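A single protein chain has been removed from this complex, and every other one stays in its place.
Chains: A and B, in written order; residue numbering restarts at 1 for each.
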Amino acid sequence: MADIRLMKGNEVLAEAAIRCGCDGYFGYPITPQSEVMETLMARQPWTETGMVVLQAESEVAAINMVYGAAGSGKKVMTSSSSPGISLMSEGLSYIAGAELPCLVVNVQRGGPGLGTIQPSQADYFQAVKGGGHGDYRLITLAPSSVQEMNDFVDLGFELAIKYRNPAMILTDGALGQMMEKVELANFKPRLTNPEIHEKFGSWATTGKPASRKKNIVTSLVMDSEEMEKNNLRFQKKYRTIEENEVRYETIQCDDAEYILVAFGTSSRVCQKAVEIAREKGLKVGLLRPITLFPFPKKIIKELARRAQGFLSVEMNAGQMVEDIILSVYEAGSTVRVNYFGRMGGIIPTPEEVVEALEEKFSWEISYGVKRSY
Amino acid sequence: MVLKDLIKPENLVYGKSKVQEDVYMHYCPGCSHGVVHKILSELIEELGIQEKTVGVAPVGCAVFAYNYIDIDWQQASHGRAPAVATGISRMYPENFVFTYQGDGDLASIGAGEIMHACNRGENILVVFINNGIYGMTGGQMAPTTLEGMVTSTTPTGRNVDLNGYPMKITNLMAQLPGTSYVTRQAVHTAAAARKCKRSLKKAIENVLAKKGTSFVEVVSTCNSGWKMTPVAANIWMEMNMIPYYPLGDIKDSVKGGHIIEK
Partner (left out) sequence: MTEELIIAGFGGQGVLSMGKILAYSGIMEDKEVTWFPSYGPEMRGGTANVTVIISDKRISSPIIKHFDTAIILNQQSMDKFEKSVKTGGILLYDPNGIIHPPTRTDISIFKVDATKTAVEMGNPRVFNMIVFGSYLKIRPILTLDNVERGLQKSLPERYHNTIPLNLEAIKKGQELVESLLEV
């Protein structure tokens, strides 16, 4: 029988981790995501599945514990919120450079600096362009409901392990604090140590049996030629991810003249904005990227051929809009791309989105034709 | 008789450990790292724990430690080796996990991580090479640099008003209830190296017996950074480093226990 509950997004992250066979969680408290570790500590999964939960002394330590544990072939994760993710970025770069799988959750809050504890999407660039130093990417998933907060823990791990690359769930304080109906996943057993030896024995620091050479987990290569080769391999992997792992959802895009593009919480707002706009007679649809890296370029290129315009709706100063512009440019289209958003922890209302759409595309709406340059 | 006639198993009086790799080391001649690597390799072999040993290499001269000892390794970011070791050790409680860190890595940028790993009593060994200087980056001041000591960032000598005091971080770690065995050793003479080996053996056995954190400082030379010959560096160390960082056990207790005042 399905296990259906009413849960907060943050609590669900914890429950999903336990159920998907996660081996360890290392974290540090920060609002608005502290319930993740609190839920884990209350659930005491070490008595049930053997999962380790440890409160680290800092985000820096937490991500390095993840690096150590992930390097040993275990399925491990951490979660934090924006300022904490900045602290973790160096570690993430090492993890990407050493090609280790792990899951990192960013329950975003408004920045820059200490900012606010209210929801935000201002870490889009940080998540999808790397964040730390060097050329690397995080597989970035953007849930828009508590159910997806649940589902993407397992998916994030799956993709991370498949590509030996860190995956990030990029969510925000609203989804973290919100309660919704959620159908929890069934329990999956943790991998046993012999299974880990078998699956990841070619790279994991499990302790070196006589039967194999030593494994060294490192991102250091002193020879630039070799380091370039590594980089080329990473880039090839990222292209493969772009080829195979794009996920998105379209809502009423078939006949849409105007496409709202939004992810996470703002995509929820936009669903309602679509309803309001349609009531007003405007043919509006919504494209919701589910993977932010890889970014759903192809569908944007397709939509660019028939839409009058795109409006990127974000809880930031306009970050994803740059990726939309890039996709539209690659499609050779001159369709206009605009942005609307709120910052500092404010979630736009559906009404504001519709107003912004009407204002930014007033020319097209009045004359019913594409403005060309 | 020619040389090749002498090379026979029955004439072997000394050999390197099988756990030590047969490669040239990048360390400068006279450096203490090689001796400590040798001791660790020997102990891993003698205790039969190669299959369950995982080392964590730092940022610093020992960044390439993984090239020299035939075990699984992870290379950590600067100062974070104790956190990395925590991650590995918590995943494999039966394994022997150790960090190998220099003074810049452990006592400066990684002061937070080492303090908390020791305070949690992580079941790991910390090998702390203290040569009073940043060797790899070219001889800058470390937290352990002695007062008046010349480095590239203290060209007129360490001035405590400007730079603070040389830090006895090993003594600080001994204060934490999570550590069970804390000692300060050296490897500049054969006798010291033998004593150091005994200490490291005890430390490893403590980890295998899950007694909490064992912390072994090795007061070391950096003749390149100190701009001395290896012999002069050993003498300088005896005259200057050891009086400030005296050798011997600082704590030999159990996790949760207290420091033995000497």
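Structure notes:
The rule we apply is simple: a residue touches a chain if its C-beta (ideal position, glycine included) is under 8 Å from a C-beta of that chain, and two chains touch if they have at least 3 such contacts.
As the structure is a prediction and not an experimental result, all values here were calculated from the model.
Counted over the whole complex, the shown chains touched by the missing one are A.
Note on the undisplayed chain: of the listed residues A:Asp135, A:Glu228 or A:Glu351, the one touching it is A:Glu351.
Contact with the omitted chain, checked across A:Met178, A:Ala304 or A:Leu357, is made by A:Met178.
In the full complex, chain A makes contact with the omitted chain through residues 4-6, 32, 116-118, 173-174, 177-181, 265, 268-273, 275, 345, 347-351.
Everything below uses one rule, namely that only the chains that are shown with their structure count from here on.
For chain B in complex with chain A, the touching residues are 50-54, 56-57, 63, 66, 70-77, 80, 83-88, 90-92, 95, 112-113, 115-116. Listing the residues of chain A that touch chain B in their complex gives 23-24, 26, 52, 54, 56-58, 60-62, 64-72, 74, 76, 90-91, 94, 98, 193, 204-210, 214-220.
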